[in-house]
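One structure coming up, written as structure tokens, with questions to follow.
Complex shown without one protein chain; remaining protein chains in place.
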Amino acid sequence: MHPAASVILFTTASGIGYGILALAPLLVTYGVLPDDNRWLGASLMLPALALVTIGLLSSTFHLGHPERAWRAISQWKSSWLSREGVMAIISYVPALTYSYAWVVLGSVDGPWVWAGFATALTALATLFTTGMIYRSLKPIPAWATNWTVASYLSLGLLTGLAVLVSVSTGFGLHPIRFQTLAVILVLAAAIAKNRYWARLHKAWEQHAQNTGAALASPGNTVRSVEWPHTEANYVLKEMGYRVARKHADSLRAVARNLLLVVPAAVLCVMPSILPLPYLIWMIFPGTLLTLAGVAIERWLFFAEAKHVVTLYYGVE
Amino acid sequence: MTCLPEKTTRKLGLVIDLDTCVGCQACVTNCKEWNTGGHMAPLTDTNPYGAGADGVWFNRVHSYEVTTPEGNSQSLHFPRSCLHCEDAACVTVCPTGASYKRISDGIVLVDEDKCIGCKLCSWACPYGAREYDVFEGVMKKCTLCVDRIYNENLDEEDRVPACVLTCPTGARHYGDLGDPQSDVSRLVRKRNGQDLMPEMGYRPTNKYLPQREKIANTATGQTTALAPLEDTSGASGLLGWVDRMLEQMD
Partner (left out) sequence: MPLRDPKENDGLNTSPPVADEVKTTTCYMCAGRCGIRVFLKGGQIRYIQGNRDHPVNKGVLCGKGAAGIMNHCSPARLRKPLKRVGPRGSGEFEEIEWDEALSTATTWLDDIRTTDPKKLAFFTGRDQSQSLTGWWAKQFGTPNYAAHGGLCSVNMAAGGLYSIGGSFWEFGEPDWDHTRLFLMFGVAEDHDSNPIKIGLGKLKERGAKVISFNPARTGYAAISDEWVGIRPGTDGLLVLALVHELLRAGKVDLDYLLQFTNSSWLVQQAPGSEKDGLFLRDTDGKPLVWDRNSGSAVPQKQPGAKAALSGTYSVFGTPVIPVFQLIADRYTDEAYAPDTVAEQCGVSAETIKRLAAEIADAAFNHPVTLPIAWTDTDGKRHETMVGRPVSMHAMRGISAHSNGFQTCRSLHLLQMLIGAVDTPGSFRYKPPYPKPVPPGPKAAGQTSAPETPLDGMPLGFPTGPDDLLLEDDGTPRRIDKAFTWENPMSAHGAMHRVIANAAAGDPYPIDTLFMFMANMAWNSSMDIQGTIDALTATNTDTGEYCIPHIIYSDAYASETIAYADLILPDTTYLERWDCISLLDRPISNAEGAGDAIRQPIVEPDRDVRPFQTVLLDLGARLRLPGFVNEDGSAKFPGGYPDYIVNHERGPGIGPLAGWRGENGAGQGKGSVNADQLERYIENGCFWHCDMPVEARYFKMGNKAYLDWAVGMGFIRSADAIIMQLYSEPVQKFRNAARGIGKKQPPEHLRKRVEQACDPLPSWYPTFEDSATDPEDFPLHALTQRPMHHYHSWGSQNAWLRQITAQNRLFVHHATAAKYGIADNDWVWVESRNGRVKGQVKLIDGVNPNTVWTWNAIGKRGGSWGLEKDSPEVKKGFLLNHIIPDKLDDGSLSNSDPITGQAAWFDLRVRISKAEPDEQGETEPMFESTADLPGATPNSTRLDYGRVFETKEPVE
């Protein structure tokens, strides 16, 4: 699949945003984050809202008809894309409410806690629907797995946490307090992504095996001799993107290191061994590297995923 | 609209005979010329006279070489267009309802006025049947010539899809695949019509007739050489025979 920059930007940015939205209220409620610092609230909630908004806008302006984007929430009964739109919009309500309480009122106590839960829940649900958009596309066997959803959820939360830790470290909070959560999320992301990658080629080969069935001649093997067009067309440009396996493998190693090893190091290990002033110098760049890692991972998510239509073009 | 109808009154679709298709591209260009002025007009082209020429088409013909399990190689031409699937995920993924399947005839269409150009439906189609119009910013696809098949401004016999009307070898058939008594349904039964990529579970309406067994011999099953005439007399066998035959004819 063609790795369009706008989609990579959208999924990366909104992933971080929803990650923060899902985690911050819960961490506050369970006392991991202080609830009395509106500046901290502002520094977490506003960037989170900005990121999800940038993500949404970027995907909207990527549409052929952005002015009609409102229509996209109408088909929530069947379409995961529509559901995502709906969730994204709904999630603003608790998120803004909670932010209002935290930043403006300076208090998230009492009934505001419920707004916090709602924020977390809708953020998670939005991440889930994003994952489901891809998961539900059978013609792209790489994506048609629950590990796709698990990846979106865990990576959203992990990147959200990385930013959240950076910000709170800036407020002088020692990151050791997030250690357990970090360990859980790194493990979850590691499992999801590794399982996703582990089945990627097999999932494709299952489909590619019986190329004959693509041509109504089951059992036969087919080789493309001529395409219907000698230059690339929409289908090929959109769905026929090919990245050399060798490249993909090395990029995958980079993504793995940035996305899993770096947070494991800076979020899980270093807090136990480094004092805060030094940690700050590790956590900021570590977060940036993690975000770079997720961008690469998103690029690979598209670039490595083959669409079955390519069978018609003889792309093995 | 985006939900699929549980059942459609008719299942209009195409039956394409891969045993007869010579890959002439007639259905391809006829589809283009009809539809570029039809329901989805225009089927825009990009860089029409330069490098990277590209455009919106609803029907494309590939050529392949097929190897049978026994190792025989044969050539195959394969027209590819929308199959008007019953479980058309291109419809269910559509966030706007622009993509829909008609209840009356099962035709899968895009309502251009609603389409936001998110392209998701094209990702959801295993067959590459949807093409995006970069200039118009909307998705386009085969309409099963919905503006021909009911069109009272056309002669009755012309109320068939353009690609079917033009196919010089008669490899394309159109009709109601929901009616077991229709010509197309009979043809599908007789020729063991196939679904494309049935494992995708889209339950395509269009069917493809696989290549037939090659006709090995005209009739008698005799595949051996002709027996030469008996050599009679001094003349060669042939001339002796000729003489006998001429005598008989007299």
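For clarity, chains are labelled A and B in written order, and residue numbers in each chain start from 1.
Keep this in mind: a residue touches a chain if its C-beta (ideal position, glycine included) is under 8 Å from a C-beta of that chain, and two chains touch if they have at least 3 such contacts.
Because the structure is a prediction, the values reported are computed rather than measured.
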{"item": "Of B:28, B:93 or B:200, the residue in touch with the unshown chain", "value": "B:28"}
{"item": "Chain A residues that touch the omitted chain in the full complex", "value": "225-226, 228-231, 233"}
{"item": "Absent-chain interface as seen on chain B, which is shown", "value": "9-10, 17, 19-26, 28-30, 32-39, 41-51, 53-55, 57, 63, 65, 67, 73-77, 100, 102-105, 109, 111-113, 135, 146-147, 149-154, 156-159, 165-171, 214-220, 222-229, 235-239, 241-243, 245-246, 249-250"}
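Following the convention adopted for this analysis, only the chains that are shown with their structure count from here on.
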{"item": "Centre-of-Cα separation between chain B and chain A, whole angstrom", "value": "40"}
{"item": "Chain B residues within the chain A interface of the complex", "value": "1-4, 18, 28, 51-57, 60-69, 75-76, 78, 80, 89, 91-98, 114-120, 122-128, 131-134, 136-139, 194-201, 208-211"}
{"item": "Residues of chain A defined as touching chain B within the complex", "value": "1, 63-66, 68-69, 71-75, 77-82, 85, 133, 136-140, 207, 210, 212-229, 231-235, 237-239, 307-309, 312-314"}
